[in-house]
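Note that one protein chain of the assembly has been removed; the remaining protein chains are unaltered in position.
Think of it as A, B and C in the order they're written, each chain with its own count starting at 1.
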């Protein structure tokens, strides 16, 4: 198992990749997933985070097998 | 010239007529038009009054040639 | 920004499309808010077979025309539209349509609702329902501020 990390929209372009698999290490938060996935880049202030399709804050805990997504403020509708 | 008096909906049924012409006498208010047109009946509390298609209060002045209408609260839409 | 009174059934969705394609500038409006009031087959727990919507023809047209004008002055709109039935109306038939077109959603929503609230409180229409117990005038429970 591992963490499936996804980036969307402008964040995908900034980071330069859409998705990657990260080895799971306990304990892990959304913030540590971001840091490992981006090579310790700082997370833009307005970044939205989701675990398994649900919005969470960066300090939320991640479990093995989770899908963790990062994206900019939404602009649909 | 004269005053054209109109009654609508349940008020038309209560008064028993839809319209009548009233001789104009100066001064005249909507209230005096009502009283003369209905044989001194009292005006129901929630009655709406209009002069020439514009809502007015019962103490508004009426001019020769005006159309004065009385009706219950509206229920369109 | 017309207000249209008609005494025959109308299809509100076709009217919106027709008006939009004839009167609105394509690509200019970004928000269309609409409301359709439809006749129900029950009211206050009684079955209603049909109703008659009486109005004060000259005043109704005057009132609705001015309501459209006021609405366009009050909100930033591309256009607005009101269609209202009168006469005999049967369950499932649309009674009223209000539409507001704007660049943005807030004025469109606000204007569409404003049209309906004003119309409900002040447009000179009166409903008489025919139920299995006979005819009855519909009463508006809301206090009127227009007296």
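Note that in this section contacts are C-beta pairs under 8 Å (C-beta built on N, C-alpha and C of every residue); 3 or more make two chains touch, one makes a residue touch a chain.
Note that the structure is predicted; figures quoted are calculated from it, not measured.
Touch, as defined at the top, links the missing chain to these shown chains in the whole complex: A, C.
Summarising the interface, chain C meets the missing chain with residues 11, 13-14, 16-17, 26-42, 91-92, 103, 105, 108-109, 112-113, 116, 120. Contacts to the hidden chain, counted on chain A, fall at residues 6, 8-10, 46-50, 53, 55, 57-58, 69, 71-77.
The rule is short, and it goes like this: only the chains that are shown with their structure count from here on.
Per-chain Cα centroids separate chain A from chain B by 71 Å.
Annotation for chain B: no residues touch 2 or more other chains.
Multi-chain contact residues of chain C, defined as those touching 2 or more other chains: none present.
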